[in-house]
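A single protein chain has been omitted; all remaining protein chains appear in their positions.
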Amino acid sequence: MSDPSAPHLLLGCCDYPEHVPETLWASYAQRQRAAGLSFSRIAEFAWSRMEPRPGEYDWAWLDRAVEAYHAAGLRVVLCTPTATPPAWLIRAHPEILAYDDQGRMREFGSRRHYDFASPVYRAHSQRITRALAERYGKHPAVAGWQTDNEFGCHGTSRSYGGASAAAFPGWLRARYGTLDALNGAWGNVFWSMEYSDWSQIRPPILTVTEPNPAHVLDYARFSSDLIRDFQAEQVAVLRECSPGRFVTHNFMIFESGFDHYRVAEGLDFVTWDNYPLGMLEFFAPPGTGEALKLRYAGTGHPDLISFNHDLYRGLLASPGLGREGPGTPNGFWVMEQQCGPVNWAPYNPVPELGAVALWTAQAWAHGADVVSYFRWRAATMAQEVMHSGLLRHDGEPDQGLAEVAAFDPAPCRTGEVPARVALLHDYESLWLYDVQRHSASLSYWTQVLTFYSALRSLGIDVDVISADRDLSGYAVIVAPAVTLMTPERAARWAQAVEAGARLMCGPRTAFRAPGGGAWESGQFGPLQALVGVKLRRYDSLRPGLTRQVSGGFEAEAWAESYELHGAEVQHTYESGPLSGQVAVTRRGGVTVIGAYSPALVRHVLHSVLQEAGLDLLDLPEGVRVSRRAGQTLVQNWTQDTVTWAGQAVGPVQFLFQGARADNLG
Amino acid sequence: MSDPSAPHLLLGCCDYPEHVPETLWASYAQRQRAAGLSFSRIAEFAWSRMEPRPGEYDWAWLDRAVEAYHAAGLRVVLCTPTATPPAWLIRAHPEILAYDDQGRMREFGSRRHYDFASPVYRAHSQRITRALAERYGKHPAVAGWQTDNEFGCHGTSRSYGGASAAAFPGWLRARYGTLDALNGAWGNVFWSMEYSDWSQIRPPILTVTEPNPAHVLDYARFSSDLIRDFQAEQVAVLRECSPGRFVTHNFMIFESGFDHYRVAEGLDFVTWDNYPLGMLEFFAPPGTGEALKLRYAGTGHPDLISFNHDLYRGLLASPGLGREGPGTPNGFWVMEQQCGPVNWAPYNPVPELGAVALWTAQAWAHGADVVSYFRWRAATMAQEVMHSGLLRHDGEPDQGLAEVAAFDPAPCRTGEVPARVALLHDYESLWLYDVQRHSASLSYWTQVLTFYSALRSLGIDVDVISADRDLSGYAVIVAPAVTLMTPERAARWAQAVEAGARLMCGPRTAFRAPGGGAWESGQFGPLQALVGVKLRRYDSLRPGLTRQVSGGFEAEAWAESYELHGAEVQHTYESGPLSGQVAVTRRGGVTVIGAYSPALVRHVLHSVLQEAGLDLLDLPEGVRVSRRAGQTLVQNWTQDTVTWAGQAVGPVQFLFQGARADNLG
Partner (left out) sequence: MSDPSAPHLLLGCCDYPEHVPETLWASYAQRQRAAGLSFSRIAEFAWSRMEPRPGEYDWAWLDRAVEAYHAAGLRVVLCTPTATPPAWLIRAHPEILAYDDQGRMREFGSRRHYDFASPVYRAHSQRITRALAERYGKHPAVAGWQTDNEFGCHGTSRSYGGASAAAFPGWLRARYGTLDALNGAWGNVFWSMEYSDWSQIRPPILTVTEPNPAHVLDYARFSSDLIRDFQAEQVAVLRECSPGRFVTHNFMIFESGFDHYRVAEGLDFVTWDNYPLGMLEFFAPPGTGEALKLRYAGTGHPDLISFNHDLYRGLLASPGLGREGPGTPNGFWVMEQQCGPVNWAPYNPVPELGAVALWTAQAWAHGADVVSYFRWRAATMAQEVMHSGLLRHDGEPDQGLAEVAAFDPAPCRTGEVPARVALLHDYESLWLYDVQRHSASLSYWTQVLTFYSALRSLGIDVDVISADRDLSGYAVIVAPAVTLMTPERAARWAQAVEAGARLMCGPRTAFRAPGGGAWESGQFGPLQALVGVKLRRYDSLRPGLTRQVSGGFEAEAWAESYELHGAEVQHTYESGPLSGQVAVTRRGGVTVIGAYSPALVRHVLHSVLQEAGLDLLDLPEGVRVSRRAGQTLVQNWTQDTVTWAGQAVGPVQFLFQGARADNLG
């Protein structure tokens, strides 16, 4: 049914040869290859083995490890080990350590114990990167590089003291030029917070009550830039020493600490770490609760996972080198794919039978070119002793390995996801939304996922892209929560609408100006002409307090109303102090929805999509359809067999629509 | 119906001209006047504009602002800007900063970032006060002064390090004279906590387990005295430089950090900041839960609000200068009245239509002579960007302004609240109660509000006054939770009873001696002769654990039993280990109730009030009646029309009983 020679999904795993006796290396590499894996990511946290003492490098063990993979026919992804500076470096230079948001130094003894701003650490980061890249940069087994590991993990995006605190005023000076400009942009007159000297400015912590959100916003921008610069230094070294090899980074689920669009610049493609079950504990989909967490406890929720796939697929406007060099597929990877229980959530269930295969197929259908499982063998030591791998603690195969070995990637051909709908995402809006939520039930991610889940339940393929990306070619543009608006952004959206795209905006869109304050002209600031409305009032509703909306809908958590300035009324509030006021408007191809209501969001989206001529489905709960490279993957995330388009799909199973599935018996 | 020339309620607002372009000042002042406002409070946090650099004053902008209000016919309330010392002062003198109860310095970057004990800050506080008062003290537009802003807000009543820590031993020495006296008063022998040198004594934080409650009590007294002294220094300057103008301070809802009776001494009248909806999130009335928070989400609870009115009305034994100078009405003000959503609660709903008018009328009925709305225009910047005003972010009128402009204050004549019942309140009792609650369901405020709400549901007007105030003239005295008893206090109560007043005491009354320990003779210490009982046992009950009380009542959370020493039994316990023991007693005009039970409290109060010859009502849920200056204001706080005394009152509406309401259509 499929051509095995066509480029298709490849598999890999994350391996740590330094965690097991060397006598096992050759057989482990061979078993990986035998299981159908093509890549092994290694050396991720091995600095103390590469350089046991200052300046004393030990490459012998790593030479032998790389050779073992090479001999087995595996390609190796090497990591710069900078997520774990060794004890000798930290004790010699404690100024490398970061500070938490309580002002405390974050100690050595786990990982990510460094401040991105530390000049000392910057030098050591480049030094160890260079040493590693010079040694292995041109080795035939080396396919590419991963920088560091999971920027921002454990709240490490920002350091609130030490090197970062010292560098902040300089960054502000470069941004604003004068203190008058800064004081004006931040609105520091508000509580006499005006600065008269750059040196007076500190990180926004330990203030008597909440700090200025503009202060918080700029600290987030500053910290994000530090990560970008830190990585760029490593990338430059890797480009120099390892030509023709890709450079990437493994990002995280819903990580909010930095602007991923800016940090990813300069990479060839991005990768992310997909842990569906742990994710479900921390990021529940909207409109749900404990019942839903139970229903998806063994599979994770499809939309939480695919949202991240779609976001990372759209992170780079134009990818570079591919997985096997120039001209090879350069789609994103799942660098770490859960293949058994994790250890870091309050509860860490065993995945349902079939879930590892389902996750793999879904990743492909949303654009992944490689899925790499974490990890080969469960660690018998240290922080992750309870975490599973493809092999158990005793080295025997675990259930995940059985599913991986049985997975046939041949039908999973590389190619495009045919999305006609763009969902706009913006980290600055995320920061501003979450620093002043005003309604404790809502967050940026919750609001965004409400729109995303509605789209997915209608069978729509979605590109999640930057709110500043080129929008040409999209039939529908959804801006669920882009609360920060710039004139340039507004102009780009207007241009897209003029070109025929439909635009739908969610609550709080364009409430904020770039400095972080509200627009003096009120919401929607520079977007007003396009949407044809102004904000009238916004209501924040405690759980149990709802407002009727015409058409039989019910707003919860948030309700904003509008004055018409060119738009027409679509829905109005029918209860509460906003009764009779406007909840949903439309001006030409532009729709604004001010009521937070998952059902209303889906209803309005349905109309917009239909008018745009898109084919809509009405998918049952737990069934999802994803399209890529001419194929349609039907996924059943429930515990029961479902029938879709005439085909039965078993529990936690998938199939290629219209074709007899290769992966099913 | 009413004589418009008689003194009546006046309105005002809080304005921040420095937050908007100067081009708007004149029109804003005129619009305020047109909306019926008489006062504008300004310059509250404007230190960095008054003195942009050390010693460099800039009055030009403020001169023009004051003139703008003056030209429009508004009177101005000026504020000392000491709640927000500017960055240049803090960075030059970091010793001004306070310390939190975790021992951390509280940083610059918001407001209230100072330690009341700092000698450096004390000097600067007087200096800026003098400079401001010399400039504007005799300006015809200046009606009076507000000191600082909201003492104690954000937990700033106490600093646990720095200047306060240094001053504490001296305060103790002045209070106790000798260490033997201090060790004895605190009971320091208990865990070998005896001090042998004054310098050994620190603030009561970071101890291995809880600190000595006597230590906590004296730290609260000490900190309260610091606030009193800090303000007194400003008041002295203002008296000197601004003769004939009132001096006040804007206190807060249920603020517990200092002894308001002592801090208010020397002011002309007090004001407070009334935010009914935010208040409801943090201070739910007793016997309630989520259902009640939903019911009153858009109005706030009437008793939470009026309790604060009644407390602040009774804060000063004898007010001084009035709102427009000597001889003018000198009742309390609401200095900041919510007029739309706030931004600082977990949920911040839009008020119900009519709520702003209802709050205004209620404030008057409980004694307010001025109601001043916060704020004129919603800030477009900084920490309060989500907070509403009378104008929206875009400068257009919001709903609150419509209600304010339509409000006719003429019938709201100034005059007395005819209260025959005194409810006794005591900050030292509050501190002792809450530092050792013994039953997590109860607090001082909860217990006090249980008695207050019972009184209000019976249609009773209440004076909330200091437990040490002169009690002559009251028919009934209610002491819900005066747990600290002194011989002087006991004598004063006995004198009132002898003079014919009835007294009712709640659980834990007179359990504590002035040092903070229990009376060696047991509860009720020096009050025993008057009440005629001694404590037998006290029981602390987890939610769901209740005790039957004779008459069909049920104690929850707390049950104490008594031995009779002259009193008679009124109610007994009928279940649990206290079964058969005495729950409520009476000796002559003195009743003691030991069971926490809202229904029993109301039942017993009913009898006491009836015997005292007071007229009682049986008000439906959400209906309240308040009397002032010969009028009776009927308030409907529910979402449905109710009929009271033959008159229909619409949802969230009020009327003057017996008269056709001026404010209703």
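The first chain written gets the first letter, and so on, giving A and B; residue counts start at 1 in each chain.
One rule holds for everything that comes next: a contact is a pair of C-beta atoms (placed from the backbone, for glycine too) under 8 Å apart; a residue touches a chain by one contact, two chains touch by 3 or more.
Since we're looking at a predicted model, the values are computed, not measured.
> Which residue among B:I205, B:A236, B:A402 or B:L617 touches the omitted chain?
B:I205
> Touching the left-out chain: which of A:A26, A:A131 or A:V350?
Only one of A:A26, A:A131 or A:V350 touches the chain omitted from view, namely A:V350.
> Looking at the full complex, which residue from B:Q30, B:S256, B:T328 or B:S439 touches the chain that isn't shown here?
Only one of B:Q30, B:S256, B:T328 or B:S439 touches the chain omitted from view, namely B:S439.
> Per the definition of touch given earlier, which of A:D398, A:D461, A:E560 or A:E574 contacts the omitted chain?
In the complete complex, the chain left out is touched by residue A:D398.
> With the missing chain put back, which residues of chain B would touch it? List them for me.
Its contact residues with the unshown chain are 102-103, 186-197, 199-200, 202, 204-215, 436, 438-441, 515-523, 534-535, 537-542, 544-545, 576-578.
> Using the touch rule from the top, list residues of chain A that touch the missing partner.
Counting over the whole complex, chain A touches the hidden chain at residues 18-19, 45-49, 52-53, 81, 83-88, 90-91, 98, 104-113, 153-154, 156, 281, 290, 293-294, 297-298, 340-341, 343, 346-353, 378-386, 392-394, 396, 398-399.
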